[in-house]
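What follows is one structure encoded as C-alpha cells, with my remarks underneath.
One protein chain omitted, others in place.
Let's look at chain A:
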Amino acid sequence: MSIKADFQLDAKGLACPMPIVKTKKAMAELVDGQVLEVAATDKGSKADIAAWAETVGHQYIGTTEEDAVLKHYIRKCADDTVVEKTFEQTIDLGEIVGRDGLILDVREEAEFAFGHIEGAKSIPMGELPTRMAELDKAQEIYVICRTGKRSDLAAQKLAANGFTKVFNILPGMTAWTDELKKSI
C-alpha cells in the first residue's frame, strides 16, 4: 500500500552518497512536522538514511521495500526546544490499556502505518479540525502522539470544540514497549 507523505524524492538508480545528499537538499523544502518519502534502489541507503536522520535530528519513521525499490520515510523535526505541555487532563501511558475510551493517534499517517497501538484511530494533527465530526463527545478520548507535544495541542483543540472527556497521554509512543500494529 502507499503511505502518505508531503513530499516525494526520487533517488532511484543513484549510488552512495547521492541519496543522502539529495535527501538533505529535499528536506530543506519541508516545514517542521512534514514527512518526506525517499525512493531509492541503493541498498545501503536503508542504514544510511536512518543514521543520517539520527545525526541531524530528524525522525526516521521507517522503510518499505517493494520490487527492489526502498521507500524511506522521514519526518522533519526542529531543534527540539522543550515545549511546555499545557493541557491539564493527562493520563499516563501505562494506564490506557484496557480502558473503554478511544485512543486517538494524531501523528502523521506514515508514523501511524509503521507502528501504532492496536485499536487506535488515526487522525493526523493537521486533519483534526476538519475531521472532528468522526469523534464522539460522549466517549472518553485519549490523545497520543510521539512525545506528547502534538497530542497536547490536539487535546486543546478538542477541548475548545466542546469535547470534555479528553486526556493527553504522556509520554507518548516513544515510551510504548508493548506490541505495535503495522499497516504497511
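Going forward, a residue touches a chain if its C-beta (ideal position, glycine included) is under 8 Å from a C-beta of that chain, and two chains touch if they have at least 3 such contacts; residues count from 1.
The rule is short, and it goes like this: contacts and distances are computed from a predicted model.
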item: Omitted chain, identified by the protein name its UniProt record gives, among "Two-component system, OmpR family, response regulator TctD", "Sarcosine oxidase subunit delta", "Sulfur reduction protein DsrE" or "Sulfurtransferase complex subunit TusD"; value: "Sulfur reduction protein DsrE"
item: Residue in contact with the excluded chain [from A:K4, A:K24, A:R99 or A:K181]; value: A:K24
item: Residues belonging to chain A that touch the chain removed from view; value: 13-18, 20-21, 23-24, 48, 52, 55-56
